[in-house]
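Every protein chain but one is kept in place in this view of the complex.
Entry: subunit A
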Amino acid sequence: MVAKKQKTKKSKNVEEEEVDYAAVADQFADLSDHDSVEEGDDDDDDDENDESASGDSGDSNDENENSGSDDDKEDSEDHDDSEEHDDSEGDEEDDDGEEDNIARKITTNSFAGPEPCSFDMHNLLAINSHQMDTSKMYIKKAGKYNDEEDITIPPESLELAVNEKYLLEKAASGCTQLIAALWQLPIESSDVGPMVSLPIHDGSKIPRQLPPPPPKKETKWEKFAKLRGISLNKEKRSQKVFDEATGEWMYRHGYRKANDDTKEWPIMEVKGNDDPYADPWEKQREEKRSRKDKNMESRMRNEERAGNLVKGTTNKLLKNRDKARMAGKAGGDLDRYNVPPSGVPVDLKPTKGSGDIKSMKRGKASITNALLATQRSTASLGNFDKMLEGEPERKKNHIGAKKRKYEGSTDKAVISTEAERAMKVFKHVVDGGGAQKEKARLKGRLAKGETAYDYEFNDGLGPSTFQKKKGRAAAGKMKKMTKKRIK
């Protein structure tokens, strides 16, 4: 913060004004009845209030018009700060471009006082760019350095207190002016009272943080067109086109574009030279694919030329793309030709050295596992299913599958509850029909449920057709070889 000795237009013997707040309030009351404020009305009052600054009021209008453009943007809350900034440009009459002041069309009003502010109404900012009078800002106390007239930057050792009253007056003045400026905006009446719309554009201009983007490099076609004097379609074509089907304006290119013919229609005409036996949909798809590829390729090459892409990526991509496509096709064939036929078990997986899947054998273990699983794979877990000839008995679920909690032999908890648990299990056993029922369940004799599926269907797999032994062994009598028979 640099303080300069500025010769202000105001005289040094300025007495502190006390703004008559009551009068101000009255003036505001008057304003509310009018649609717009007429500046001329309040001049008389102002002259009465203003003692010393009468000479300034004429100049103040011009001043503030021009000084606004040079000001820094500050928070409207920090009126104190704005007043402490010593703006040297505040007093110069700079005629900056009028267009900068569009947002600041609000001129100072009758409440300006000795220091009229400039406004940024978009941010509700009143900028007081007048020089601070440091002599007034600090209250001098009796002390060493207090004989000096001008106190610039007061060192900590100096016993100076900030004159709060002075600062408050500045703030009050700024506030008043801001609110008066609000009234100068175009007022609409609404159901809650007079309403004002703040300007859309920001009044303060901020410099760029980052450098602007570099200009785009020309593509190959643009270069050629420029050279030959061909006009690009960019300038000729509009972004939107009227779509016949939906009857609205849609974008010319891209997703859901207007007049999209590339959809697959159920019926496609055979035109002129086309082969009537060719697949038109496949052809359409191929054409689209090739267009896409070409477009991508040319875009990539343009990027390479512009330097956005590493040189050589396009060529690499093209080389790999064809390779990848062929590999993809082959991979798809793998699935088609080397898949086990339906009905072949899942645990029979073709590995590299296993040979043709059709000739692979399943093995006894795999079959028994599958049978076990199948037996209990019904809603009733196999309880009410008809037992087939030769079917082994139905075991319960794999007992070892459940993870058990460790119970030490001598745990107190175990010993104390053992008898109870045993009793519970025993009751369960006895009430549940005992061993007889268990046997019957295993043998499938309980499979007499009354479900919708229970009807006598002769599938030809009765006991008469059942063969325990197959092949050559079946040629003999179907008798089970027991120990007795061996003897």
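Simple rule for what comes next: a contact is a pair of C-beta atoms (placed from the backbone, for glycine too) under 8 Å apart; a residue touches a chain by one contact, two chains touch by 3 or more; residues count from 1.
Going forward, contacts and distances are computed from a predicted model.
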{"item": "Name under which UniProt lists the unshown chain, selected from \"Ribosomal RNA-processing protein 43\", \"Trafficking protein particle complex subunit 2-like protein\", \"60S ribosome subunit biogenesis protein NIP7 homolog\" or \"ATP synthase complex subunit 8\"", "value": "\"60S ribosome subunit biogenesis protein NIP7 homolog\""}
{"item": "Hidden partner chain, touching residue among A:362, A:421 or A:445", "value": "A:421"}
{"item": "Touching the absent chain when the full complex is considered, from A:189, A:231 or A:409", "value": "A:409"}
{"item": "Selected from A:245, A:430 or A:475 as touching the chain missing from the view", "value": "A:430"}
{"item": "Residues belonging to subunit A that touch the chain removed from view", "value": "395, 399, 404, 407-410, 414-415, 418-419, 421-423, 425-426, 428-430, 434-435, 438-439"}
